[in-house]
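Everything on this sheet refers to the single structure shown next.
The complex appears here without one of its protein chains, the remainder shown in place.
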Amino acid sequence: MSYIIKGETGDWELVIGLEVHAQVISNAKLFSGAATAFGADANTQVSFVDAGFPGMLPTINSVCVEQAVRTGLGLKAKINKRSVFARKNYFYADLPQGYQISQFDLPIVGEGEIILDLPDGTSRTVGIERLHLEQDAGKSVHDQHPSKSFIDLNRSGVALMEIVSKPDMRTPEEAGAYLRKLRAILRYLETCDGNMDEGSMRCDVNVSVRKAGEPYRTRCEIKNVNSVRFVMQAIEIEAKRHVEVYESGGDIVQETRLFDPNRGETRSMRSKEHAHDYRYFPDPDLLPLEFDDAFVEAIRVTLPELPDEKKARFVETYGMTGYDAGVLVMEKETAAYFEEAAKGRDGKQVANWLITTLFGGLNKKGLSITESPISPAQLGQLVDLVNDNTISGRLAKDVFEIMLEEGKDPAVIVEERGMKQVTDTGAIEAACDAVIAANPDKAQDVRDGKEKLIAWFIGQVMKATQGKANPGMLQEILKKKLLG
Amino acid sequence: MSLDRDTVRKIAFLSRIEVADEKLEPLAGQLSGILDWFEQLKEVDTDGVQPMSSVTDAVLRWRDDVITDGGIPEKILANAPEAMDGFFTVPKVVE
Partner (left out) sequence: MTSLLDLSLAEARDGLRAKEFTAVELTDAYLGMVEKHRDLNAYITETPDLAREQAKAADAALAAGTAGAMAGIPVGIKDLFCTEGVLTTAASHILDGFKPPYESTVSANLKKAGAVMLGKLNLDEFAMGGSNQTSYYGPAKNPWKAEGSDVDLVPGGSSGGSAAAVSARMALAATGTDTGGSIRQPAAYCGITGIKPTYGRCSRFGIIAYASSLDQAGPMTRTVRDAAIMLGSMAGFDPKDSTSADVALPDFEAALTGDIRGLKVGIPQEYRPEGLDPEINALWDKGIDMLKAAGAEVVDISLPHTKYALATYYIIAPAEASSNLARYDGLRFGLRVEGKTLDEMYAKTRAAGFGEEVQRRILMGTYVLSAGYYDAYYLKAQRVRARIAEDFRNAFKTVDVILTPTAPTPAFGIGANMDDPIAMYLNDVFTVPTSLAGLPGLSVPVGLSSTGLPLGLQLIGRPFDEETVLRAGDVLEKAAGFSAVPSLVKG
């Protein structure tokens, strides 16, 4: 999977790194006892600590520490048993203290990795540079008033994990796969809900280009790109801009940029960048964060089976392809649905139904797997009905559509509508005889060697039996009757 | 170590303190004097000495993940120089 920009001066390769801010799932904030829930009225989930009032001091939430360690373990990363909180100093309307409590020199989690499953079936490892804990800022609302910005501090102080990748990605697709995989891991771990619409996962994209064999060139950071699709678009657009600048003899300056999906461009945020100097230093209100091996191990034993492991098991246990397994494990709810439906059945067959039929059906209705009107058991029963020849595969599709609408058990639907497959040899023979008798010319053509016409006869008999004739038996009987 | 006007202007901006042009020079002089005084620390051998950011060698205590605070928007906003509809307000920020 190579992605090359063909320029006038030659081929350009992309270098991509992502910084993801993932909101930690916790009841209370990182350094205060205020709630974290999404969507509350302005400033109702704010303590004096979050609002940066004089004399207020931070105290750390144990669950946020656990969640960071848990995520680190899920990323197969080095856990730092001693880390330090530092202040990142800058002024902004939604940053009440005038600094963000973050981690700088010594983050809680060090190097790790994420394995990407690419659509062509290959996989690729992307390095994780670090994960650190930090506080979120509040929210500025700019469109409520002609001359004022409104400040809501509900989000101020909510715990974030900033997860920084190494510059290991080379295509927009890899960046997309990285985000989807990271999101899957976080959701499996239940450390972040991964909801990009509500801002609980936000992404900054670092992009540069280079020619083969060159060291890295200057990168630009595109801030707050908040969907997988936009991330991929922004990368493409930004990389093209770099190539154009270089090829017209210009130079790229390291800067922060904003992606405008409506205009399909990135533009400089120089105003916000102006004279930044964060003056990081250890927060004197907090002491070093320390824990022991036992703490880490106690978390490790509670880790769920993660997507990579689950995928390997699916391939191994059910004999499905890596790609299918990868699709099934992306959402843990899908994987759970599948395992439930596949219980005591042919997993490959169930997977096929799930991926090709159920996904499509749910998609059409705009439902998620957890909202599926067809329960895992019902999908399994449908597969059973096909396998024991109660219904044909073709009719099964119709049964499925009815299940999707009515949510009834497939057996009930088949019974109610008389969709049972006809396996009575006499009945099928009679139907065949009738069709042959009505079409003597075509029957003669078959006998003269036009064997392809048998399919036409099958269709006619099926029509006559409302699709209920067992397709295998039908074929056999027709052949015998026409060809002897 | 001496500090020039431009540096004072820069740190004044970082500090978000408006400093009148005619005050830059005298401030640069004063701050330079203090920086010169700091030079004495160079005499101290600190090779291999860990920077001391806290007087205790204690580590951070953790609190439970329980909601114990918030739900007091009127108190949060009570001292605000300006507020509207439950929000703090500032001059419009153009991004």
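Letters A and B mark the chains as written, and numbering starts fresh at 1 in each.
Basically, a residue touches a chain if its C-beta (ideal position, glycine included) is under 8 Å from a C-beta of that chain, and two chains touch if they have at least 3 such contacts.
Computed from a predicted structure; not experimentally measured.
A.B. asks: Of the residues A:287, A:342, A:431 or A:461, I need the one that contacts the missing chain.
C.D. replies: A:287
A.B. asks: If the hidden chain were put back, which of A:57, A:253 or A:483 would touch it?
C.D. replies: A:57
A.B. asks: Where does subunit A touch the missing chain, residue by residue?
C.D. replies: Against the missing chain, subunit A presents residues 48, 51-60, 87, 89, 91-93, 96-99, 149, 151, 277, 279, 281, 284-287.
A.B. asks: If the hidden chain were put back, which residues of subunit B would touch it?
C.D. replies: Residue positions of subunit B that touch the missing chain: 3, 7-8, 11-19, 27, 30-31, 33-35, 37-38, 40-44, 46, 49-56, 58, 60-61, 63, 72, 75-76, 78-82, 88, 90-91, 93.
In this section, only the chains that are shown with their structure count from here on.
A.B. asks: List the centre-to-centre spacing of subunit A and subunit B in whole Å, with centres computed as mean CA coordinates.
C.D. replies: 41
A.B. asks: Which residues of subunit A touch subunit B in the complex?
C.D. replies: 26-28, 32-35, 41-51, 59-65, 91, 93, 140-142, 144-153, 258, 269, 271-272, 275, 277, 279, 281-282, 284, 286-290
A.B. asks: Within their complex, state which residues of subunit B touch subunit A.
C.D. replies: 10, 13-14, 16, 53-54, 56, 58-73, 75-77, 84-95
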